[in-house]
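Every protein chain except one is present and positioned as in the full complex.
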């Protein structure tokens, strides 16, 4: 939580009337130390098969986000591990605030670096020229859209590395429609945050407010653990960690997950019968009759799932 | 849990009839290696605005303890961080046994050091002269009062560093009226302790009983993590860590927290309306109408809170 | 979870029809790099007072397993700590999947080592000669019996060190009647595993499937943390860690635990009365009347417990 | 060392004839994922009081570099700590290869990120358009000038995070005139590197060649530990760690260090006399005669030092 | 150092007259908990192209050991990394006692496990039947041959995990002709050991003597870090870590290293000329004239090296 009633935290003063907000959606991308233009974003995400936001960020359709709520890290591993050059998309080692809530959304990336006044002063002056009163965590937070997951590179900082407390966490919950937060850094007000219905993946908790850092990039490529994250990636978190899925693979991951889920269903059903050794059934049955049984089961269930989906969409 | 049925743990034999207990409240302070006299305690806590226990320890009033149950680490940070020379009052990195129960109470400090027989033999002899059969963890535990939080410097020891198991944990719960335990060391019987309704902040768990240590101080200044703790400090723990608040700041912390809580309430209420960017509202609104709205809200809620409190006290 | 639909993980292909399974119960013990014959097992567990499985593994009776569900680490420490040469039977530092479920069963041990193709090729060839299609994790898993706890030395490996995902975890639950899993390594599919009603003690979680390791021993002596585990040991896990109890001490541990539990009951009852200092009651009372009271209480409760047990067995 | 005789390491093939090299000095700044134009560099280092390289990078004069060889971390701390917003310029925790050689030079920064093929393919294509055969570690290394310290953000990667082996380390020694290397990552061939006369600050050593990463920036702002490093910073390393000094403070740091060194000289001289308590002399003497003595000593030595320097320059 | 003058360390008494020693070379392999027969050893090292010791252990020829003194970890990585199933042969993270001395020899493996008296008593009884007074560290040490490197799995134990002090270290130096020691555990007497001219790779140092462990295998397959080590492996250590090379690859590793060393020589020679960018020369030159130059250089130097070797052998 908690507003510092007498003074804003060092170097993070309060800003910006509603009038500025329209500006925010396009302008800030050029005001920070690290910039990544709309054209850069389009060039580097050229394989994105979906729409884009006005600033060039890939926009995964809502129905795919909805389906992604059933994904686990293993579902995704299966698809991405086979793709040369995409084996670094998984990060773990987080403290997970609501491990029972799936984290799903489009990556909205933010980068901080250790404060260095000569750089920050120039960046703040450039921001001011563009009508932004102050570059700070809220500059980015106020740009969030429904379905966005805020993904923050705070370089693992604990003390003074608290991206939000419970008030701004609450704001993010409202703005993103509960999509979530991933921060390679910390939060404050864990008691307050624990009561708010949005998943969060954090490194630590600390009572200090954010400070001694500078906002250096909004929707630029960032690093989280051993992972390179791009604006617009599909973010999926489960009890193990977080996957950042390039949009061009989202559909394949989801389709393959359908089959995996059906296979899991069938495998457990057979195990529950108590008649088989694990090797009779899993990875795949060797007995041709069981193979056939599974094949039919898979077919039937896939059809059911697809029918349910299309009915749901009609409504 | 669990009593060693055939033999007391090495160097911790069983002692002390009820007759001795009256003695315990005054005498032990002079029997350990490290001593801190009643006069020392009064000198070093001269700023304490409240009553004192007979042994000189500051005694925060019960109604302030009650109010402190709503404090979070951030509430306290706001006040203490501004005070030169009081930035080391927070310790974290604990395993928290009941994170959903607030830890609140008056610090009752205990210090252990690695066993060294020449020193321990002298201390035990001195203790015996004062009518104490044996200096041990229970010597301190039997001095606890309602509202005390037992704060133990066990120098991070895990194996043999278990201040209590579930039996003595149960005793502490009864004696302190569920106030709590902080130990820079370990406990045993986590299964048993988990069923007992008192918060505990510990470093580790181990099946060994306490051993290979010596009790070196009761209600002396101790160190917990990077914090200096004094007997009579207000101890407050939340999901993040523990604050040790010198009594002279307790009232200010609590009054300021009232305002912070109201500000949080109002901020979230405004965010929930969905009409504002975060910067319109938080840290503080720039729009004069919103400023006025908040000012009135704050006034109204402060009055309500105070009214409720005074009514409660009347009852 | 989740079957890799297009290809088996490297070096772990799918095998074995039901016909092979009879073989599995006896043959595999001679096919791995590290072997431990039936005679070895009998020689080294000569003090086992109970029956044995056909392969020589000690078989603790079911009623003792049932009683062991009330044990905590401290109950066991009390007995084993007094036995010269048995102070290394406790391992901790695990992530516990269902901390509220007691882990109890007979140790079924499995050892993996880092893959080295020259050794693995020979071992696989030897296995094939004995009718085993492939040495792999499922080779061991398909040998599990009701009441077995699978204890796996995966040398702390996280990435590629996942002994099972949720499908095989489900199989183990069915095969062992929910007894449990201890792995000095990792699992995958934590979301799936969290929904399955069986306790698990693991070091880490990872989305990768098992790989880059070789199965080197089934029911051989293994090391878990600082502990030497033998096939047939009584495995007991609580919120703190896991004890591996040699069968020759199982009865003594359980009988002594009965007394400890009664002592805990009585101690807390007295504390709840609020009339005593902790030293009046705990470790043991010094007042002869209290000593007598406890003695009678102990006697009465022991008789009750024994009566209940014998009635239960009659049913 | 050692050339992979049969194949280039994955994604790092061999490139670039001498003809390309002229190009390298200007072009690469626009070919990587993260770009920082000449104008950016000039804007953000506007306080640089010295010349610049053709690409805009501040160019500290050689005589200041020479003087900086006497600096220690404490000399620098004294000056930078007093400057608001410049308290993050120190990084430590390195394995230091030649701790007896001072590390001094102008920062040449390089950034790597975890490999992600979609981004790397675009960057490589853009590089090719600019006449660069392949973006790789050698692309940056071949741009080094005498006096440059290569400062590499390899995000702490050990395995596959080896910026160079002994061959390229040798090349850097030749190209930079032994200035040095700082890598938040690893090197290979420590035996070979130990024999080469250039200081290096590394996180780890590993036999793997660089791989599974992509070059994302040359002379862009980077992060090393808790420090933001700019191209052209004065880099100074001693037995403790590395300071990155913004060019605008270099002169002040060096002048102040002269006084500190004289003060150290005088202090130790007085201590060696054995007539004083430490407080008589250090921090500063309270006795007016000693104050006067020191004042004269300082004056005399400063003049000597300046004379020596100006004579040296004349030669 | 240092003999405990009044009593042997717990469970390690003193044994064995010279008459027993002949026995030691063959018998002990069957007396420990974990056994690996001569036939096992031959089966699992069937690809060994060299002679064997009487107990079946592969015996790399002395001239290859001599050549191996020039190997570095990178030389070996180049060859082994290309072999499917041999990527786990490197272990690091050691404290290296004489980093300037190459570690080279044939692996003599020893395994310890945490003491468990029931198992140790049986093993000691079996040993006694075979004429061995006591299984202990010296049982293995007294079997060492010139050229052997003692490789000990002490499961990372520090306290009580000291395989030797300076007296036995001195003995190993004499017995192995200074080949060396690798222990995943500790040593004592580092001051004394530092003065003895033999390389050692250790995890820690401690003043305690070895204790609370049992010798469970001599010349059995063991694990060191993430590596599986076989008796007879070629052990090579440099400033980075230790490689365990299966004998069947020794010749290839050494031949390839010759070429790597020549390539390094030539590369540095060209760099020293100061006329080239690194990419002109390294990995390999693109200019056909330089390619030719290198080709000729390689040929000439290989011939020189071979000539020198054959001359040396003639002498």
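Going by the order they are written in, the chains are A, B, C, D and E; count residues from 1 in each one.
The rule is short, and it goes like this: contacts are C-beta pairs under 8 Å (C-beta built on N, C-alpha and C of every residue); 3 or more make two chains touch, one makes a residue touch a chain.
None of the values given here were measured: they were computed from a predicted structure.
One chain is not depicted; across the entire complex it touches B, D, E. Interface note: of B:113, B:132, B:242 or B:262, the residue touching the hidden chain in the full complex is B:113. Of the candidate positions D:129, D:278, D:292 or D:308, contact with the unshown chain belongs to D:278.
Per the touch definition above, the residue from B:81, B:223, B:239 or B:309 contacting the chain not shown is B:223. Although one chain is hidden here, its contacts on chain B can still be listed: residues 11, 33-36, 40, 43-47, 83-89, 113-120, 122-123, 126, 155, 157, 212, 214, 216, 220-221, 223, 226-228, 230, 246, 248. Mapped onto chain D, contacts with the missing chain fall at residues 72-78, 81-82, 90, 92, 238-241, 256, 259-261, 263-264, 267-268, 271-272, 274, 276-280, 282-284, 286-287. For chain E, the residues touching the chain absent from view are 1-6, 8, 14-18, 21, 24, 138-139, 141-142, 165-168, 170-171, 174-175, 188-192, 194, 205-208.
To be clear about the criterion, only the chains that are shown with their structure count from here on.
Identification of common neighbours of chain A and chain D yields an empty set.
Counting steps between touching chains, the shortest path from chain B to chain D takes 2. Homomeric contact chain D/chain E: same residue numbering on both sides for under half of the interface positions.
In terms of the distance between Cα centroids, chain C is separated most widely from D.
Rotation relating chain A to chain C, from a C-alpha superposition: 120°, rounded in steps of 5. Measuring from the averaged C-alpha position of chain B to that of chain C gives a distance of 38 Å.
Chain E has its Cα centroid 35 Å from the Cα centroid of chain C. Note: centroid distance chain B to chain E, computed from Cα atoms, is 54 Å.
Shared interface positions of chain B, i.e. residues touching 2 or more other chains, are not present.
If you draw each protein chain as a dot and join the dots that touch, the picture is not a line, a loop, a star, or fully joined; it has some other shape.
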